[in-house]
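Only one structure is covered here, and it is reproduced in the block below.
Note that one protein chain is taken out, while the other chains of the complex remain in position.
So, chain A:
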Amino acid sequence: MPRRRPLPLTAALLGSVLVVSSCAGAPEPGAGGGAAPTAPDRPWDEVLAEADGQTVDLWMYGGDQQGNAYVDDVLAPAAAERGVTLRRVPVTDTADAVNRVLSELQAGTDDGSVDLVWVNGENFATGRQADAWLCDWTGQLPSMEFVDPEDPLLTSDFGTPVDGCEAPWHKAQFVLAYDSADVADPPTSIEGLLEWAEANPGRFTYPAPPDFTGSAFLRQVLYAVAGGPEEVPAEFDRAALDELGPRLFDRLAGLAPSLWRGGDTYPRDLAALEELYAGDQVDLTMTYGPATLAQQVASGALPASTRVLPLEEGTLGNASFLAVPVNAGDQPGALVVADLALSPEQQLAKADPATWGQYPVVDLDRVPEDVRAGFAALPASPVVPPFEELSGGADPELGAGWVTPLEDGWRSDVLGAG
């Protein structure tokens, strides 16, 4: 999934964009809540013809080697067959791509250097607020027929309505994993997990929010203390935070003394937690990308006895997408690549754990028979259950507006109390 890290640097950059734009008196795109720009409705053949010979710059988080390899070795050759050259621009943080688009828009550039962005959540919401994304175009993609139009993960992106402003790419599922050699009787719910941690002091911890994974864990526990996802409004709500926040933070502050190092300190990020887990200092780890879990077990970085914790109440799930900036220089080409990426064949190729192991966004009941057979034939992992099982009762993600207040509350009420 594209990483979202609220870095001070990012804030500084965004801040300076605003300062510069206000100094220059530039017309703010979409200021005054104008409708988002939409793609002209035209026959797909026309789009294909226009796309022929274009070079599409796909800006994406570049830290995932398998993802990079998939785009370079599988998606790009397939795009070349459709006459489009696909160039991957690796960024440290998806916000870099959004910032580039925003500054181009401020400058009024209509031949933008960003054609396609791998995006979701906060970055998508930022772009929507600025009317930076082309909207209402995904309906033109022939591959959309394989997508379930009612799929809640694909109609709302962390609480922001998708409205055809980004094409689905793949799904992700939050999972907790345990070492079956150490945990004989694994808990089956979040509350059970917290009780297990109290009964086994020092054997559990989580990455300190605002780490992406730690922050997801925070939301997962929030659902548990609230009594289910339906008890938490998807859109950020101050009253709901005032009511639920203390319950969440009290629970986690109460848990702290039972955590690794008595909760005095937390792993700074997922990598640090995985290191603790691999070194048998704790018995559980967690990730929003179960595919990497299977890879790390296969490569020996994590113990072979690692298993995904089966949680009765389900876990957080989300989808990530491909968005096209309104000023993309090679828009038809970008549409063609987005359509290709969504095709059943590409979805199947990407789902293979040996390639990337990303969960498909296409509905398996709608894809051609041979592709369905291909999905069924994908190697089963002893570590991670199949997506069908994993995503059963997937919890919707909270709106992007929740993320920062929860992280701030954790810092003051849990970290401070520990």
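In the analysis below, contacts are C-beta pairs under 8 Å (C-beta built on N, C-alpha and C of every residue); 3 or more make two chains touch, one makes a residue touch a chain; residues count from 1.
Note that contacts and distances are computed from a predicted model.
Per the UniProt record, the absent chain's protein name among "Putative spermidine/putrescine transport system permease protein", "cytochrome-c oxidase", "Carbon starvation protein A" or "Acetolactate synthase small subunit" is "Putative spermidine/putrescine transport system permease protein".
Among A:278, A:298, A:349 or A:364, the one in contact with the hidden chain is A:278. Which of A:38, A:103 or A:200 touches the hidden chain is settled by the complete complex: it is A:103. In the full complex, chain A contacts the hidden chain through residues 3, 9, 12-13, 16-17, 19-21, 24, 26, 57, 59, 61-65, 68-69, 72, 89-93, 96-97, 99-100, 103-104, 106-109, 113-114, 269-271, 274-276, 278-279, 281, 292, 296, 299-301.
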